[in-house]
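Below is one structure, written out as structure tokens, with a few remarks after it.
The other protein chains are all here in position, but one chain of the complex has been omitted.
Let's turn to subunit A:
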Amino acid sequence: MSDTTTAPDSVFDEVVDLIGALVGDDLALLGVEVRRDTAFHEDLGLESVDLVTLGGLLADRYGPRVNLAEHLAEFELDDVIGLTVGRIADYVAAALGER
């Protein structure tokens, strides 16, 4: 499901905002432009424990329909390490039933 849904720009932008909140003003310093292929760990320097916070932020913003924990249960470890912003946005869009 999520693999075939590409998040619309509106959802993508919101997810970028949430990730901005997670990374803080370091994002501007790092000079990283958050794109679909921006990697959670490699580019943003975030760790697995930070996914916990991201899950919370997503749930706060979208309610229980968006459950990162459920979603990540399907992932292999390498996929979690290589998680990109685009994939999170795609999942959010799919969970919300938006196209």
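Side notes on the structure shown:
Convention: contacts are C-beta pairs under 8 Å (C-beta built on N, C-alpha and C of every residue); 3 or more make two chains touch, one makes a residue touch a chain; residues count from 1.
In the analysis below, contacts and distances are computed from a predicted model.
One chain of this complex is left out of the view, and of "Glycolate oxidase", "Acyl transferase domain-containing protein", "Sulfate transport system permease protein CysT" or "ATP-binding cassette, subfamily B", the protein name its UniProt record gives is "Acyl transferase domain-containing protein".
Residues of subunit A that touch the chain left out of the display are 3, 26, 28-31, 36-37, 39, 42, 45, 47-53, 55-56, 59, 64, 67-70, 72-73, 77-84, 86-87.
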